[in-house]
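Excluded from the complex is one protein chain; the other protein chains are retained at their positions.
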Amino acid sequence: MVDMGKGECHAVHGYTASKGSYLRRMRLIEGQVRGIQRMLEADEYCIDIMTQVSAITSALKAVSMALLKDHLEHCVAAAAREGGEVAQEKFDEAMTAIARLAR
Amino acid sequence: MVDMGKGECHAVHGYTASKGSYLRRMRLIEGQVRGIQRMLEADEYCIDIMTQVSAITSALKAVSMALLKDHLEHCVAAAAREGGEVAQEKFDEAMTAIARLAR
Amino acid sequence: MVDMGKGECHAVHGYTASKGSYLRRMRLIEGQVRGIQRMLEADEYCIDIMTQVSAITSALKAVSMALLKDHLEHCVAAAAREGGEVAQEKFDEAMTAIARLAR
Partner (left out) sequence: MVDMGKGECHAVHGYTASKGSYLRRMRLIEGQVRGIQRMLEADEYCIDIMTQVSAITSALKAVSMALLKDHLEHCVAAAAREGGEVAQEKFDEAMTAIARLAR
């Protein structure tokens, strides 16, 4: 009756425990994005802008990797313990997300 | 006295003509970053957040590619016409930026 | 006495069932690598060589993604069912492999 597998994933997400840290990281990234806008307005050098854009991309990739780690350790692990179709679905979904990251 | 090669790059950047379009793209990206913050606050599903983070990464990559194209066609082309050390410096700098993009 | 979790991973690997298919793919890739050597020897155009190198990189990435999928569905799933340190170790190891793919 209590479905631990799904429960661990749908009520409380893998990232919930560190939600505050994710929010802080996304606010820093928002600041970096506004920084690029200022650089463009100040006619800064193209290569310097590209360097800052790459820094944002790296920061976003790190957020994605952390979300994936939390997701594997909570949602996917719970689904694996359940087994069957639920597990297969979670694995397929995780692979799609990883493929997007690896592109 | 007029150094066209450098001039084309330092007074007017490769991206200057389309500065408005770059600013618009960066404002859209800023909106997407705030969207992620709302998703985290609303406890949305980890995989859905990762999908949106990937969308931002793709948008930023597209901005970088466009900046690089403008940079090659203006600054690097001008330096290539000048030749010598100026050209070599621009090529090395462009390769460093491309390596960062290709990581 | 029978440790299904570990057994599923150490005696028979995730990829074992499709070993023949992986070997065929790696032989095709070997052929593509030799193709690049012939292109270099025939002084073919740099951009054409780069295109073929990218094709090999894509083929290798596809092999890695397939290996990862098999690994998650077998070894990591088995470790998740065991839980504890064994599971944590497998998750950390998988994340390291994914980080390498996402670089």
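Residue numbering begins at 1 within each chain, and the chains themselves are lettered A, B and C in the order written.
The rule we apply is simple: a contact is a pair of C-beta atoms (placed from the backbone, for glycine too) under 8 Å apart; a residue touches a chain by one contact, two chains touch by 3 or more.
Given the structure is predicted, the values throughout are model-derived calculations rather than measurements.
Put simply, the hidden chain is in touch with B, C once you look at the whole complex. Annotation for chain B: contacts to the undisplayed chain at residues 61, 64-65, 68-69, 72-73, 76-77, 80-81, 83, 87-88, 91, 94-95, 98-99, 101-102.
Of the residues in chain C, those that touch the hidden partner chain are 10, 13-16, 19, 22-23, 26-27, 29-30, 33-34, 36-37, 40-41, 43, 45-47, 49-51, 53-54, 56-57, 60-61, 63-64, 67-68, 70-71, 75, 93-94, 97, 100-101.
Note that only the chains that are shown with their structure count from here on.
Taken as a graph of touching chains, this assembly forms an open line, each chain in contact only with its neighbours along the path.
Per the C-alpha superposition, chain A sits rotated 180 degrees relative to chain B, a value rounded to a multiple of 5.
Here the CA centre of chain B is 32 Å from the CA centre of chain C.
Note on chain placement: the centre of chain A and the centre of chain C lie 23 Å apart, centres being C-alpha means.
Residue numbers of chain C whose C-beta contacts span two or more other chains: none are found.
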